Structure formats: structure tokens, C-alpha cells
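The complex appears here minus one protein chain, its other protein chains still in place.
In this document, chain identifiers A and B correspond to the written order of the chains, with residue numbering beginning at 1 in each.
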Amino acid sequence: MRRLLRRLGLYLLAIWAAVTINFFLPRLAPGNPAEAALMRLEQHGTVTPATLKALEIEFGGDTSDPLLLQYLKYLNNLLHGNLGVSTTYFPSSVGDIINQNIRWTLVLLSLSVLLSFVLGSLIGVFMAWRRGSALDTILSSLMTFLYSILFPWLALMAVYFLGFQLRWFPFADGYDTTLTQGWNLDFIASAAYHAVLPALTIVVSTIAGWMLTMRNSMITTLSEDYVLMARAKGLTSRRVIFAYAARNAILPSVTGFAIALGTVVGGQLLVEIVFNYPGIGFSLVQAIQGQDYALADGILLLVIVATVFMNFVVDLLYGVLDPRTRQERSA
Amino acid sequence: MSQSPNVPVSTAHVESGASAPPAPLGGPLLGRSSQRERRGVAAIAAGIWGLITLNRKVMSGFAIVGFFTLVALLGPLFIHQNPLKYTSTLLAPPSSAHWLGTNQGGQDVFAQLVIGTRSSLFWAMLTGLIVVGISMTIGLVSGYVGGVVDDALSLLTNVFLVIPALPLAIVAVQLFARTTLTIVLVVALTNWPWGARVLRAQTLSMRSREFVTAARAGGERTVRVIFFEIFPNEVSIVAASFITTTIQVLLAVAGLEFLGFGDSKLVSWGNMLYGAYNGSALFQGAWWWFAPPGICIALFGSGLALLNFGIDEIADPRLRPVRRPRRLPFKKAVA
Partner (left out) sequence: MATEWAGRLLLDIQHLSVDYGVGMDAVHAVDDVSLSLRRGEVLGLAGESGSGKSTLAYAVSRLLRPPATVTGGRVLYHSRANERAGGENVDILGLSEGELRLFRWDQLAIVFQSAMNSLNPVLTIGAQIDDVLRAHRSEMTAAERKLRAVELLRLVGISADRVHSFPLELSGGMRQRAGIAIAMALSPDIIIMDEPTTALDVVVQREILIELLRLRHDLELSVIFITHDLSLLLELADTIAIMYAGRLVELATRRELYRQPRHPYSYGLINSFPSLRGPRRKVTGIPGSPPDLRQVPSGCAFHPRCPFAFDVCERVVPTLMPAASDQPQQVACHLYDPAHMPAPPTLAEMAARFEAASAGKAVS
């Protein structure tokens, strides 16, 4: 317990440090933020000085304040759950924008990552069990190749062949834009249909890593004495593979998986660019380039918290999965 | 960044390190053993050849990497036309004049590919070295010294683990010049934590071994213990980490170039993809412009990955391919 609290403390510290860095990072980019904001605001109509002042206070304080003061005010706002107002999508608050876009990211990506992990690990288990067979050899070579493919390249090839040439799947947008959003069947079906190609690409490009890790881990585990004993006990192959071998072999992958989930929140920017998919990755880039600090900070914060949170979850999970870690390892 | 997370594929080292020390790959070549007495380059060359041919995977991986390295070193000598030169044959499919056709600006794709090999390989290796240097130092020190130093360095590792590469890249590019070096720095800063973690875990387990206690009891200074006692045992992990990292950074750098963060005057695989994407190569059917750079990246990466798996197999005999005796009545891999 004490150990967990200590880890939690360190993680919180890490969050704070990362938040600080991410606060200062966009602001280091050259350019006058006030002017940029002003320009954007004026696109929506004339702006009175009063509005401008009010806005400045809204989204992070007077930009003429010294940076340190801005930082403190920012922290203060954070603790009150106020992420500020976006200048790009004025007058929507950062919270709203994130909320709107993140569902796409989350659903598509978490499902893809989960699918990739589960499928990859299962295939890895199978490959290790049937080691040396033709299937194993072929798959191993294939995976080695897939492991090194550049994602956007694969995505574009998929778009070209499956979408453009063969017209099997749509390759742009998250859904058919002529439909209304909402919980209706048409929309959901359309969303699912549009998700196929991006999901497929993500899975194909990430599955190799899981497969190979699991295969290696499984091969090592299969030579352990407890697997031999499990066989000696006359247990079914299924029980031996899963409860004895895979259960132990999967431990190295768990860390990687949790971290992968954490990065999901950051949004697969490349996915969004190539497939024109709605999500927060693209918003993030826009925000930074347009000096929309509030939005940028908001998204970055989310990314950081999600990753650190997942790391923490991994620690917990590991403790549950592997009783050996529960004992304090005296270094 | 937006590429798949750096799943540590070489788990063999971490696993086997816990129970038995991994066969130090650098063993025969590092100074400490009696083989220091062997004279000459010939002995070293023989040693390296022996290592390479030890394993089929290492051989094929080495062949691929070697091939690309040769192209990188010597290829440009054979390319007589300027890859950036615009010609009037726009978007031409492969022909005898242009082996891989031309792109939107009439530039010869094959020439670009060959020239690009040099910069892509160079930057990937360089970044890999930087990353390994950082992660090694931090991992070793953190694992060995422990205590407050470990806590602090772990904190540092966690923080950098969490910094997203893309925003960092955007900012960096706006702050500094739009050069490849900038990208390299960004990629290096965001990729070192993974290796540092692995190495730290390994060092932690090594530290409690008897040979370390013996060294310390003998009065060796900390720095010497870290770099001359513990490190030689981790060489194979570091080698594997270097290779994995190189693959990751190759993809990361190419990814950033693809997004347009690279130096557009530089010819590299990533930049070729950027050009192809912006020139809507695929939608115009110019697969010869788009496919080759991607294939090269994948092939070179595969070569590196094969090297890695080969090293894994050498370090951990359990992973070696099982040669089945012909008369075996029971067929399963596990009796």
C-alpha cells in the first residue's frame, strides 16, 4: 500500500512537471498571441476593448502579465476545472470542443488498439505453440516486415487500393456528412462503415509488435518447469496454454498495452490527416499553430493525464496479475 | 509519436536477465577476457564473421542492412543526374530512361531514392546513437545508485515519457530552423525513456549479484563498477535496444518529415513521401513515386528487426529454432 502511495505521489509530481512544461512550450513559439487572437476574434465581428479584456482574463490571464503570473493563474484555473475558452472556435469553451471531438478519437483508437493487442497476443500465443511450423515461419517473416512499415504510408496505400481503386470502403470523414448526428441507426452504421479503413490500418500496423513480443515471451515461458508440470498433470492443452503459459507470458506486454492506451487520447494525428477523420489530434496542431493556447493546453493536459493515469493503472494491474510484484523488492 | 508505441520486442533479454546473465555478446570483443592477447585485425574480423554467421536471422538482417549501407555509401557515386533537377517528363511511369519514373516535377524518382538512402540511414543511426547514449547513462546510473538519485531520474524519465512528440515538434520547428537536426532532437528527446526504463530494471537486478558486491568490496569506485563491471553484461541488451530504437526513430523521423516538418531541400525517404502526398501521387495513379520510399523504410527496418531477433536467439538459447530429429514419434514442440 505504501508503495502504491509512493508511486502515486511520483506520478502526480510527473503530471505537474509535464503540465508545466506543456504550459511553457506553446508559449515559447514566436509570434504575438494577442494579435493572433485579435485577428481571429475580429473575423466574428467587431471587438470592444472590454470584450478583449474579459476574454484575456477568461483564457489564461492578461497576456501582458509576466509569464510566471500567467502560469500561476493557469494553475489556479485548472484546479477549478476551468480550461478556458478557445480562440479558434470562439466562443466555445475548451471543454466543449474537447468533449465533442474526443469521442471519435477514443472510440476508434481504443477499439483499434484493444483489437490489435488481443488479436496480436492470441496469434503470438498460437505461433509459439506451433513453433517451427510453416504457419509460424511465414507469419514471423510477415510480422517482421509489418513491424517496420510507416503508418501513414500504409494508410495511404490502403486508401488508394481499398478505397479509391476498389471502392470497398469510404476513406474520408468519420461519417456520411449528409446524415444527422445522433443515436440513429443510419448514423451509427455510417460511422462504423467509415471507421473500417482507419481501424484496419491501425490494427495492421501495430499488430506485429504485440505478436512478436508475445511469441518470444511465450516461447521462453513454455520451457519453464511449471509448464512441464502442467502437462504432466494431464491438463487439457487449452488450460496449459492459457492458465499456465500465456498468463505468465503476457506480463511484459501489459505495460506496453497500457501505455498504448494512454497515447490513444493524444489522437492519432496521422490517422486524422490521412483519413480526414474528426478528432482532437488535428485540433491540437491547429491550436498550437494558431496560438490558441487555451485549447492547446487543454488537449495537452488531457494527453498527459491520460498517459500518466494509464501508467498508474499498469502498476496496479501488474500487482494483481503477478503476485511476485506484491512483495517489496529490496533493491 | 503517432506511430505505434515502442513495444519492447526484445523481451528475451529482460526475462533471461532475471534468472541467468545473458551471454554477453560483446564478451569476446571487449577487453577484459584473455582474448585481449589475440593479436591483430584478423582475429577481430574472424570474431565478427563468426558472430554474423552464427544465426540465420542475423545473417539475413545483416545482409539487408549491409545492402542499404552500401547503397548509402556508394550509391550516390553512380547517380549522375541531379535528383532535384526538374525535367519536362512529368509523372512518367518507370521506363528505361527513368527506372522508377518521375514525379510531379519531373524529378527522377530512382535517383531520389538512392540519394535519399544516405540521409535517411545517417539520421536514423545518429539519432539511435544519441538516444541509446542518453537512455544508457540514465538507466545505468538510476538503477545502480538508487535512492534519491533513482527517484529523481525516474521522475525525469516519466516526464519525458509523457511529452507528446508532435506538439514538441511543431514548437521546435517554429523556434529553431526547419532542419533535420531539429527533428532529430525532438525524436531523441521523446524516445529515450523507453530504453532507460529497460536498462534501469536490468541494472537493478544485476546490482544484487555477487560479482558486483565483490567489486565494491574490493574498493572499486562507483563509476568503474557501473561501466566496467555491470555494463559489459548488458551489452546485448544495449545492442538490442539500439537496434529497436533505430527502427523507431527511423519511423519517427520519416513520420515527421511526412508531415512536412523536415527540410524540404533535403532528399530523404520521408521527404519523398511528403512530396508524394502533397502532390496527390496516389490519386493520380503514380504509385512509383509513393510506394518505393515506403517499401525501403519497411525493408531497412525489417533488416534491423531481423538482426535484433537474431541477437535475441543467440542470447537466449530457448528462442533458437528447434531442429527436429527426423524419427520423432511425438510431434508437438512440447512433449
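Annotations for the structure displayed:
Throughout what follows, a residue touches a chain if its C-beta (ideal position, glycine included) is under 8 Å from a C-beta of that chain, and two chains touch if they have at least 3 such contacts.
Note that this is a predicted model, so its numbers are computed, not measured.
Per the touch definition above, the residue from A:248, A:283 or A:311 contacting the chain not shown is A:248. When you scan A:143, A:230 or A:308 for touch with the missing chain, the hit is A:230. As for the chain not pictured, it touches chain A at residues 223-226, 228-236, 239, 243-244, 247-248, 321-324, 327.
The rule is short, and it goes like this: only the chains that are shown with their structure count from here on.
Mean C-alpha position of chain A lies 24 Å from that of chain B.
Residues 1-12, 14-16, 146, 151, 154-155, 158-159, 161-164, 166-168, 170-171, 174-175, 204, 207-208, 247, 250-251, 254-255, 258-259, 273, 277, 282-283, 287, 290-291, 293-294, 297-302, 304-306, 309, 312, 316, 318-319, 321-322, 324, 333-335 of chain B are the ones touching chain A in the complex. By the touch rule above, chain A contacts chain B in their complex via residues 10-11, 13-15, 17-18, 21-22, 25-26, 28-31, 129-132, 144-154, 156-157, 159-160, 164, 205-206, 209-210, 212-213, 216-217, 219-220, 222-223, 227-228, 231, 252-253, 256, 259-260, 263, 266-271, 273, 281, 284-285, 288-289, 296, 300, 303-304, 307-308, 311, 329, 331.
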